[in-house]
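Left out: one protein chain. Kept in place: all the others.
Chain naming follows the written order as A and B, and within any one chain the residues start at number 1.
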Amino acid sequence: MIGRRAAGRAALLLAAVFAATASCARAGHEIVFWQFWPAEVVTPILERFEREHPGTRVRMEQLTWQSGLEKITAALASGNVPDLCELGSTWMPRMLDSGQLADWSAGVADLRPELRGWELCTIGDAVYGIPWVMGTRALFYNKTLFARAGLDSTRPPETWEELRAAAAAVHRLGGGVSGYGVQSGERYVLFKKFMPFAWGNGGRILADDLRSAVFDSPENRAALEFYVGLRSVGVMERQDVLDRAFKEGKIGLQVSGAWLFKSIPRDAPGLRYGVALVPRPERERGTHASFAGGEVLVSFAGSKQRQAALELARFLVRPENALALAASAKSVQPAGVGIDTAAYYREHPDEALMVRQFETAVPTPNHPAWVDMEAAIEDEIEQALFDRKTAAEAVAAAQQRLAELVGKR
Amino acid sequence: MSSTERAGVSRWLWLGPLLATMLFPFAWMLVVSLAPVSGGSLARALRGPWDLGHYRALFETAAINRYLVNSAVVALAVVALNVATAALAGWVLGRRRVPGERWWTLGIVATLMLPKQVLMIPLYLVLARLRLLDSYAALILPFAADAFSIFLVRQFVAALPPELEEAARVDGASDWLTFRRVVLPLLRPALAVVAIQSFLTNWNSFLFPLVFIDSDRLRTLPVGLALLSQTEHSVDWGFLMAGSTVASLPVLAVFVASQRHILSGLLAGAEK
Partner (left out) sequence: MAHREPPPPGTTNATAWLFLSPWIATFALFGLYPFAFSLWASFTDYSPVRAGGSRFVGLENYGRALVDPAFWSALGNTAVFVVGTIPFTTALALGLAVAVQPAFRGRTLFRVGFFMPSVVSVVVLSLIFKGLYATDGAINGLLAALGLPQPAWLNDPRTALPAIMVMDVWAASGYYMIILLAGLEAIPRELYDAARIEGASAWACFTRITLPLLRPTLLFVLVVNTVRSLQIFAEVFVMTRGGPLRSTNTVVYYLYEQAFYRFDLGYASAVAYLLFVVTLGLAFVQMRTLRTTPEAAR
């Protein structure tokens, strides 16, 4: 009897000690971090963080781009959310509207001047994330084809007219070669390839207060006419097919992204190519606008380690850490202001140009119905590309749909 | 004998070209996996020298072996459970042993009719509640009974002559004995097909293993391959094709191994 009671008390003591040590181990912080980049790139950065914060471990889980969003959605639905998560800028408008993101306004106030891209994670005055890396689009051109067409391969086109002329010259070479790679109806991609021209011409989508649509404008109409006109000196295809054709040396120019910096050396090591800012309408008018997107680090209202997550996020966006990621991935660039002065970018002028392109890149409006708006714009541009509507009709139709959506949530 | 040979030659004539078209994408896959630099272009892949570089890179990635093992464990467990549950349920349904059997069958088939994109989130909620997330159980238990397999066996049973079972019953055998001694051997072809299709579906499954598993040590092959070869905008073709070629081998092995079970069906009538 006594033996049993003593054993019982011993067991209880043991359990208490066990619980205490277990919670001590948890108090040493384990941050669950979900992100999309390869482990070999991110793990060294995380190890540096762990060395700076002894007692803290980071459990990194890599997501795939295919269906990664489904996983994040399921986690949010069940409350089983990570502490720190990487989100793509396209998902941000809905996420911002959801009320599930942790408010970091106070925690990141001092970082405001050092990074760009805050509009991706800001609604009103409240900030719900930190911009980590940015991605944009620029003009890629094939120097060998330029030379063959009698163009100066050190002087890429700077205006729309020069772009059309260059594309026409390359297109005339024939033999399976096309001048310009026109992106044809591909959800969530077409928008990024067309809008730079519209934005560069001064066109807008929504008014600044996000309460009305201003898409139907002469600037946007002119841009769409120009874009549709490029078909006659180019080829219409999906993005990865265009990229492949560009690498095979069959396309003279196309607007594409920094991922080519990584895949060209891998798939087409001998290709001589150059990068330039997206051409503007005229030499003295308009801007070299492009699409501004990127990856944002957020924490969720239901995350267990929000404070530790914020510290990890602040660590990750430090110039040297973001640069480590960008230098390896190449498809993105750090969000840090002035990062193009870093030694890495002095050695890689093409990638530095991407950073310069951000300065005139335009973010998409943070309207909750943004996904529908983007789909509406893409549908109408497609109608014009397939000659079902004229540019003016397409822009007007898009305006009408945007006006309906602007009122909705 | 010679008529068989003649039949063979004529079959080759018109099946051969069809076979060639069916095999062409594999040839594509194999060629791209052997070309060091191709960017996914067949022309470029055919031109250059070939080497096993991508396969070497594949197996030097330590994680690949782990992914292979995880996929194998999960797939084999699901196959075993599917074959068992399909044999049992399929027989009972095929022999009309439950009232309203047709409605049962329709109901079971109906569970295939809601797309997984919609079922995924509530299933995740269930697994979270049962604390099964991030474990083998999450990839095995929900798929233990498969409507496709049950329906297949049920149809197969419906076409089997009932005389053998009746004979066994007249001899006094219980249900279980009848099932084990008489029915199961007759079901071998159907169960072989269940095994093949079960293995295949599970081996290549992507969405559920991605969503229900967090830890890299439990990751399955399709997810692992995507992580290693696909970024948001570009694909490492050589690596992906090498990985896919390797991934097809176990399925082919299961298929070839199960062929003799499918062929054995023709003994059904002879065994008296």
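Operating definition for what follows: a residue touches a chain if its C-beta (ideal position, glycine included) is under 8 Å from a C-beta of that chain, and two chains touch if they have at least 3 such contacts.
Quantities reported herein were computed from a predicted structural model and do not represent experimental measurements.
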Of A:E61, A:E86, A:E219 or A:E237, the residue in touch with the unshown chain: A:E237
Residue among B:A57, B:V73 or B:I121 touching the omitted chain: B:I121
In chain B, positions touching the absent partner: 4-5, 7-8, 11-12, 15, 18-19, 21-23, 25-26, 28-29, 40-42, 81, 84-85, 88-89, 91-93, 95-99, 102, 104-106, 108-115, 117-119, 121-123, 125-126, 130, 141-142, 144-145, 148, 150-152, 155-156, 158-162, 165-166, 169, 172-176, 178-179, 186, 189-190, 192-193, 196-197, 200, 204, 206, 222, 235, 240, 244, 247-248, 251-252, 255-256, 259, 262-263, 265-266, 268-270
In chain A, positions touching the absent partner: 66, 69-70, 73-74, 76-77, 94-95, 98-100, 176, 184-188, 235-238, 240-241, 244-245, 250, 301, 371-372, 375, 379, 382-383, 386, 388
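The criterion applied here is as follows: only the chains that are shown with their structure count from here on.
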Whole-Å gap separating chain A and chain B, where each centre is the average of the chain's CA atoms: 37
Residues of chain B defined as touching chain A within the complex: 37-41, 43-44, 117, 120-121, 124-125, 128, 133, 206-207, 210-211, 214-216, 223, 226-228, 230-237
Contact footprint of chain B on chain A as seen in their complex: 36, 38-39, 61-68, 70-71, 73-74, 77-78, 80, 88, 239-240, 243-244, 247-248, 257, 259-260, 262-263, 266-269, 329, 331
